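For reference, the structure I am asking about is given below.
Note that this complex is displayed minus one protein chain, with the remaining chains in position.
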Amino acid sequence: MIKAGIIGATGYAGEELVRLITQHPQAELVCLTSQSYAGKDYDEVYSSYSHLSYVCEEEDIEKMADICDVIFLALPHGVASKKINNGILERTRIIDLGADFRLQDIDTYEKWYTTHYSKDILPEAVYGLCEINRDKIKGRRIVANPGCYTTCSILSMYPLVKEGLIDNSSIIIDAKSGATGAGRGLSLANHYCELNESVKAYKIASHRHTPEIEEQLSYAAGEDIVINFTPHLIPMDRGILATCYANLKGKYSYADIKAVYEKYYGRERFIRLTNEGVFPETKWVKGSNFTDIGFAIDERTNRIIVIGALDNLFKGAAGQAVQNMNILFDIAENTGLDYVPIFPA
Amino acid sequence: MIKAGIIGATGYAGEELVRLITQHPQAELVCLTSQSYAGKDYDEVYSSYSHLSYVCEEEDIEKMADICDVIFLALPHGVASKKINNGILERTRIIDLGADFRLQDIDTYEKWYTTHYSKDILPEAVYGLCEINRDKIKGRRIVANPGCYTTCSILSMYPLVKEGLIDNSSIIIDAKSGATGAGRGLSLANHYCELNESVKAYKIASHRHTPEIEEQLSYAAGEDIVINFTPHLIPMDRGILATCYANLKGKYSYADIKAVYEKYYGRERFIRLTNEGVFPETKWVKGSNFTDIGFAIDERTNRIIVIGALDNLFKGAAGQAVQNMNILFDIAENTGLDYVPIFPA
Amino acid sequence: MIKAGIIGATGYAGEELVRLITQHPQAELVCLTSQSYAGKDYDEVYSSYSHLSYVCEEEDIEKMADICDVIFLALPHGVASKKINNGILERTRIIDLGADFRLQDIDTYEKWYTTHYSKDILPEAVYGLCEINRDKIKGRRIVANPGCYTTCSILSMYPLVKEGLIDNSSIIIDAKSGATGAGRGLSLANHYCELNESVKAYKIASHRHTPEIEEQLSYAAGEDIVINFTPHLIPMDRGILATCYANLKGKYSYADIKAVYEKYYGRERFIRLTNEGVFPETKWVKGSNFTDIGFAIDERTNRIIVIGALDNLFKGAAGQAVQNMNILFDIAENTGLDYVPIFPA
Partner (left out) sequence: MIKAGIIGATGYAGEELVRLITQHPQAELVCLTSQSYAGKDYDEVYSSYSHLSYVCEEEDIEKMADICDVIFLALPHGVASKKINNGILERTRIIDLGADFRLQDIDTYEKWYTTHYSKDILPEAVYGLCEINRDKIKGRRIVANPGCYTTCSILSMYPLVKEGLIDNSSIIIDAKSGATGAGRGLSLANHYCELNESVKAYKIASHRHTPEIEEQLSYAAGEDIVINFTPHLIPMDRGILATCYANLKGKYSYADIKAVYEKYYGRERFIRLTNEGVFPETKWVKGSNFTDIGFAIDERTNRIIVIGALDNLFKGAAGQAVQNMNILFDIAENTGLDYVPIFPA
């Protein structure tokens, strides 16, 4: 059994991780910590756990490094980069659900986020987008688990960029997320009556997942890519839908493009390509590790519209973190993740 | 592996059963049928299954009886009682999620429902409320899986009635259900904009789960009980909350009553009693087989208010059906059912 | 034009009042105050007002008393009773949307709420349930605007109690409210993902609207009435549904009871009685001042089930406050209130 610890277990992503590790047949949860609820029973924080006896511990990463084979961090940005050091990495593996180790370009990180405190360790971190970087993840000590919007966006556009089929300067990603993406912290924007029955765009041309998408797509393209990314908040709990636009470089048929997607994703357990004329909807991936991807070509404008959908707490956070754990520990990648989506829910 | 078949697999309860059997470690789905979608791939009906290759078959219960160890029926009332006969029961087990075998009193059935076509078989059917009738379920050929409202209502009130603590003529159950309870059939009442952002009572003093609750509570009491049951429709997908009222026969403390509930449910895997001052909410049981139960005593009126909560598609339908299967086949009762509730979802 | 001021204009009830007064043909808003947002433009608090130029002022009730014909208070309990004194009442009228002047029994108030600071003024306050107390409201200087649950509950049960048709000790009110009832203050319980897709009971046997309902029904009955009142939180913005149960004292037909309701409400502009077999739903009253009332008699238990529905921010708060203003200033009671419910919304 893999001994797992979770730091920041009381946020929504942390809780989803607690759930998945609890149900994982080859892992056990040996420690979960919470800054806000240290000392409390976990079921005081989430009554869904009243049949279990988890307790929120005070965080002591040094001690955890001794008893855990892997530690998941689910923390606000800027916190993880202060906690991780070589001494810890010598004793345990780190899977960081936050942003601190996702961007290899430190200037970009510090421009969009804050000071980085582990610049020495950063080069060692691998971007844990499993379907793209699987081979690079194996054997690493630290994995940067991708963001929710970014997982959905990159997986949707990667084959097109990698194969050079689109004008890379034309990429626009219009994304829609459920409210769990904003976390459990109180704010007027996430107060029930303020979020319910409305839709809005936010952080227009300024959301921090933008450089993350750009960095990864740039790697794929072999050139710098700058995009527009606009997130929207949807009155629902879970799910991200990314509607991606790009100008095709030439004339391609649906079959041409489908073949490209099949080339990259045809054998992937957790990516499902929809049939022609069918498009992903978030309800069909909820509670699962799937990313569904479909597309249409508009012959009038010669643009391609790619739609990606995933569950932001699952494949967009905790599920992919477990997938990364499975890769790190060399067990079947779908272990503990083979859930059929739950519907209606 | 238990070979399972599902008749009526494309309704919401049927689909939940498909999901649970798919993920069950000791059962396999060998046949699923649908009247409306026969011949279609199951993922045309539910895109959540696009990674699997289920096909909706034409129903042929005779053939299914040969290849299935157990057949689940998820059909409108009046249909199952026409399909089941001794020849089938000699070859397979039946777990009926519909109402046809729930009421032992045929007059009551025919008054509230329709003509019953298997009166000879009815006495053999057991009411599959696992926590109450576990021992009676073992070895049976046919199990009547309880209704969603009834499971929640009976489990909430059973200890009080069984122990004679309340005035049985005073029972009022005010229940609230999510929209999945109304099924997938189209109707104006379940059209999005009609159901959203509103709450209503329906079938006041006339809902068919009333006699089902009454029959079971009457068994427990050893006398005929007549109740008021009022269902309400809530703008959410899943969940039932039953708020139950009754006059206490004497003065009891919280601890007195809690001890009674502990006596009946203290060792139950799937019933969780809340602590004093804490009450069940449907979100804490969603996606799980749990029924959460809590109560308060109002000293001013000497009434007890018991709150029960469950997931109507899970413990209220498919989950309990699987639990019944586990009992019938003598495997651990929680096999394939040990899910932590999914939240937020 | 009636010159109106609003103290506490940035809560949900306060904002609804701002909206109704803005659209009122015989009133004008001369001053609105907010403790939290003093000095800010009102459209920074509610962008829906960006076409108007309201500003949140610092509260100065003495000054307001000089310029306002009427001041509405929308404040937490315990605050209004400190602000109101005879000097103010000599200069202006007060309509208090809070609880401080609703209960005439000071002991009850102080038991359920807090210390009362205007005991001398309390006897002068009238309970502003317009349809019941219309004649008493005229000419008063201070009106206690009823609570949302209480308006719905009392109007639903009043004719039965007044006419002595039910066993008054058997009254149970199971009420369901949308989330605006909890206000705009941040709390985990009202965080979007916590409230969405779930239903719960709260303040069981302890909600403060209980004594308010009891006091008014006791007046109607001419004897002390103690009830059970259980509020529930529903994932929707607006609306209250009260499902009320009572044992009938004798055998009554639907027509008998309907005649009684017609006697009391048949000529009321803002109470609509549903036809037999039709029951109120909150969507049919949303955005209006209506209370819809319907009922059924269960002959099996000889109980009556009465269903009442209203919009908690409208008839349950701001609308009734305007109705009280209209009565106080002797203009047509429906002035500025004659809205058809908005649907779907």
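As written, the chain order gives the labels A, B and C, with residue 1 at the start of each chain.
In the analysis below, a contact is a pair of C-beta atoms (placed from the backbone, for glycine too) under 8 Å apart; a residue touches a chain by one contact, two chains touch by 3 or more.
Every value quoted in this text rests on a predicted model; they were computed, and no experiment measured them.
Student: Can you say which of C:K176, C:R238, C:K258 or C:R303 touches the chain missing from this structure?
Tutor: Spelled out, the listed residue whose C-beta touches the missing chain is C:R238.
Student: I'm checking contacts with the chain that's been left out. Which of B:H77, B:R91 or B:R184 qualifies?
Tutor: Of these options, the touching residue for the absent chain is B:R184.
Student: From the listed residues A:F72, A:Y158, A:F279 or A:Y339, report the one that touches the chain absent from this view.
Tutor: A:F279
Student: Of the residues A:S187, A:S253 or A:T301, which one touches the chain left out of the display?
Tutor: The one listed residue touching the chain not shown is A:T301.
Student: Touching the absent chain: which residues on subunit B qualify?
Tutor: Output for subunit B: 12, 179-180, 184, 186-188, 190-197, 235-237, 345.
Student: Determine and list the subunit A residues touching the chain excluded from the picture.
Tutor: With respect to the unshown chain, the touching residues of subunit A are 169, 172, 174, 176, 178, 193-194, 196-202, 204-205, 226-228, 230, 232, 234-239, 241, 243, 245, 279-283, 286, 296-298, 300-301, 303, 305, 307, 344-345.
Student: Over the whole complex, note the residues of subunit C touching the chain we left out.
Tutor: 12, 15, 18-19, 22-23, 46-52, 179-180, 197, 237-238, 269, 272, 274, 278, 281, 283-288, 290, 292, 338-345
Methods note: only the chains that are shown with their structure count from here on.
Student: Relative to the centroid of every protein C-alpha atom displayed, which chain's own C-alpha centroid is closest?
Tutor: Chain closest to the assembly's C-alpha mean: B.
Student: Go ahead and note the Å separation of the Cα centroids belonging to subunit A and subunit C.
Tutor: 46
Student: From the C-alpha centre of subunit B to that of subunit C, how far is it in Å?
Tutor: 38
Student: Would you kindly tell me how far, in whole Å, the mean C-alpha position of subunit B lies from that of subunit A?
Tutor: So the centre of subunit A lies 36 Å away from the centre of subunit B.
Student: Listing for subunit C: what residues touch at least two other chains?
Tutor: 193-194, 196-197, 235-237, 345
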